[in-house]
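I have a structure here, written as structure tokens, and I will follow up with some questions on it.
Note that one protein chain is taken out, while the other chains of the complex remain in position.
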Amino acid sequence: MIFPNHIKNLRVKLHEVIFGYDTPAGRNFDIFLIVAILLSVLVVLIDSVGPLHQSFDSQLFWVEWAFTLLFTFEYLLRLYSSQSPLAYARSFYGLVDFFSILPSYLALIESDASFLVVIRILRVLRIFRILKMIRYVSEANMLLRALINARRKILVFIVSVLALQVIFGSVMYLVEGPENGYTSIPLSIYWSIVTMTTVGFGDIVPHTDLGRFIAAITMLTGYAIIAVPTGIVSSELMHEFQQQHRYDHIDIEKVCLHCQRKGHDLDANYCRQCGTKL
Amino acid sequence: MIFPNHIKNLRVKLHEVIFGYDTPAGRNFDIFLIVAILLSVLVVLIDSVGPLHQSFDSQLFWVEWAFTLLFTFEYLLRLYSSQSPLAYARSFYGLVDFFSILPSYLALIESDASFLVVIRILRVLRIFRILKMIRYVSEANMLLRALINARRKILVFIVSVLALQVIFGSVMYLVEGPENGYTSIPLSIYWSIVTMTTVGFGDIVPHTDLGRFIAAITMLTGYAIIAVPTGIVSSELMHEFQQQHRYDHIDIEKVCLHCQRKGHDLDANYCRQCGTKL
Amino acid sequence: MIFPNHIKNLRVKLHEVIFGYDTPAGRNFDIFLIVAILLSVLVVLIDSVGPLHQSFDSQLFWVEWAFTLLFTFEYLLRLYSSQSPLAYARSFYGLVDFFSILPSYLALIESDASFLVVIRILRVLRIFRILKMIRYVSEANMLLRALINARRKILVFIVSVLALQVIFGSVMYLVEGPENGYTSIPLSIYWSIVTMTTVGFGDIVPHTDLGRFIAAITMLTGYAIIAVPTGIVSSELMHEFQQQHRYDHIDIEKVCLHCQRKGHDLDANYCRQCGTKL
Partner (left out) sequence: MIFPNHIKNLRVKLHEVIFGYDTPAGRNFDIFLIVAILLSVLVVLIDSVGPLHQSFDSQLFWVEWAFTLLFTFEYLLRLYSSQSPLAYARSFYGLVDFFSILPSYLALIESDASFLVVIRILRVLRIFRILKMIRYVSEANMLLRALINARRKILVFIVSVLALQVIFGSVMYLVEGPENGYTSIPLSIYWSIVTMTTVGFGDIVPHTDLGRFIAAITMLTGYAIIAVPTGIVSSELMHEFQQQHRYDHIDIEKVCLHCQRKGHDLDANYCRQCGTKL
């Protein structure tokens, strides 16, 4: 497609404002968007509170639609101004943007009494809008990299813990049984997850002596192994740190005039390769 | 302003005693103050206990006023003896000092039956006196520095966790609904905070199978990501440590007689700069 | 024993498929087995849910027997194809394999109304099958090595914590007594384990002021010492890490032509042993 020059310029400008962070306009757009996202989430929260829902029913309805239309317009602009609309639509943030406006329209089409429960689920999906906020935080990268490096160890750990929880749950089902609230093995596994993660709701608790003994072992196991994921993440972060500060005392721009070797200590006087004075 | 010499000396002396830590008088003043602060907090605590409040009503009233007058006098002395009263009044501790005596006087002015609730809030603010204690602890600095270095990573982490909690809370509101105690999305978010932080009060618990399944995922998520802030703080503290011990094997007083370079290894025989024997 | 050649080959082939991970057939066998194990565990879980048990009683019965026969056949094949059947049967996985099929047969023999409770225990032991899954994850080794290195420190820690819990539990028994739910010292120790591991079910809580004070100390102690196992595991993992990355800057393939010494720095120009130019 060949565009006249001024339309091309409009697209470049829009891209700068919508996707960019460097210009004042781009920054203002982002700040405006974060505020709008937070407000729209707030409206959903308010709408779920019974008394407020009844008092401000129609107002909340219109505000929600205003936000939906705003975000729809923003989504279309993003599609229009990106160099490759398809790549954007398929990217993680493209999908989040799409699924944060979809539920409102689906609620419109399927507005039927018998489907009310489904509509409720669709409505809450709009909460995904808040995920957009992560885009604006660049500091998250180091954390993410450490978590990605540690993903296999964390997976192994979680699988082992789940296996333990299945076993502990089953044993508790046998020991305590339905008469003490452990009505099935899945429920007992739910209990052992509640216990090993040290959440401890207290809705299901052991009543027999043997059950309490096994529960104590479950808790101590959970207490002991809570150290493992922390150790994994700590050591990954320490490693990232040391990589970052490894060459702090070296000046990579310091060149030996004799052998061209770069990267000497900040206080070095002689080349560490050929011994020539620097 | 020009002061006669003996008044100048009084101010300097007072400053030494009130703000200083080096003289015996300064140390004794600080110890006396900590004891007074702890006692006055204790009086507030005792006053809030129903039976004790009724038995010792007038005694507690007079003791509280004695402490208020004491701290007011101390505050005025601080203002008087500091080189720049305004700078002190605006500093963190100046504000804490001020707000720890204000509530008592406000309670006096607005002593009205209908304003009782407000007075209660004012009374508790006197608890801020305890914050004064931090001033006396110098060991806190290394911890604070590590926390300040890690502040951005911790913020990113907390924002991500809050976003997750909003989503988990909303999903639980849809799945469990008002009939199981999840009466609104904000309350469901409160539940997801209680669950992900592994507090687990048990005042609101899931009753459906799907709800329990999602609750289990919420707990495991909380269990897995509790490792992240710990890892952040651990690695920051380790870094502080290594910085501190980096030059343990170097004698900074060891000088090369030829090139005057200081700071050689403890067991070095030749200058690491010019090669002269040390 | 002397086998004809083609039977020998069969055993070698079987060993390759059942115990090996390198060939496509071995990989497929393992994946098939994991799916079968997970499905059989799922059947046990479903069977424990009251309504589902009544609806699908006979179907579940036959599916369970199908899995039992499958795993029995697999166990016999493992015995047959391993070079030393006895060594396999005594190994950790050999025992897990055996105990994951045993309960079904025991339930058959003792299928008697009065032994129903025992049968329940036998049935649930089949859950140990899930432990088999750990075999398929090789990433677990580094974690295990760190935990094994730290085993003595963790044991010392757990013994100290248990001693503390016995003391805290006994004190709470004296302070609160049977009238507040602390009916015996073992139950009070159960309470102190629930409290110090920060699980906090809330089925037993202190009601007296002194009891609440001691409970607060118990919690703060638990909060303070939760740091210890984490610190142990973190430092062990960090050590493993540093061992792994110790020789990152060394090229083990770099050989000195004069003295045959291997393993020089990536940027070394002269042999660090005999001084010959590399």
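Labels A, B and C are assigned to the chains in the order they are written; within every chain, residues are numbered from 1.
As a working rule, a contact is a pair of C-beta atoms (placed from the backbone, for glycine too) under 8 Å apart; a residue touches a chain by one contact, two chains touch by 3 or more.
Predicted model only: the values in this text are computed from it and were never measured.
Chemist: Of B:18, B:41, B:167 or B:220, which one is in contact with the hidden chain?
Modeler: The single option touching the absent chain is B:41.
Chemist: Which is it among C:17, C:43, C:146 or C:215 that touches the chain not included here?
Modeler: C:215
Chemist: Please give every residue of chain B in contact with the chain that is not shown.
Modeler: Contacting residues on chain B, toward the hidden partner: 41, 44-45, 48-50, 120-121, 124, 127-128, 130-131, 133-134, 137, 139-140, 142-143, 146-147, 154, 158, 161, 186-187, 189-190, 193-194, 196-203, 226, 229-234, 236-238, 240-241, 245, 267, 269.
Chemist: Footprint of the hidden chain on chain C, which residues?
Modeler: Chain C touches the missing chain through residues 152-153, 155-157, 159-160, 163, 166-167, 170-171, 173-174, 178, 183-186, 189, 195, 198-202, 205, 209, 212-213, 215-216, 219-220, 222-224, 226-228, 230-232, 234-235, 238-239, 273-274.
Chemist: In terms of residues, what is the contact footprint of the unshown chain on chain A?
Modeler: Touching the chain left out of view, chain A contributes residues 198-202, 230, 234.
As a working rule, only the chains that are shown with their structure count from here on.
Chemist: Do the two copies chain A and chain C share over half of their interface residue numbers, or under half; same or different?
Modeler: Different: fewer than half of the residue numbers at the chain A-chain C interface appear in both copies.
Chemist: Give me the C-alpha superposition rotation for chain A onto chain B, in degrees, nearest 5.
Modeler: The C-alpha superposition of chain A onto chain B needs 90 degrees.
Chemist: Determine, among A-C or B-C, the equivalent of interface A-B; equivalence here requires over half of the contact pairs to be the same by residue number.
Modeler: Repeated interface of A-B: A-C.
Chemist: Of the chains shown, whose Cα centre falls closest to the middle of all protein Cα atoms?
Modeler: Chain A is the most central one.
Chemist: Could you tell me the distance, in whole angstrom, between the mean C-alpha positions of chain B and chain C?
Modeler: 41
Chemist: Where does chain B touch two or more other chains at once, residue-wise?
Modeler: 198-202, 230, 234
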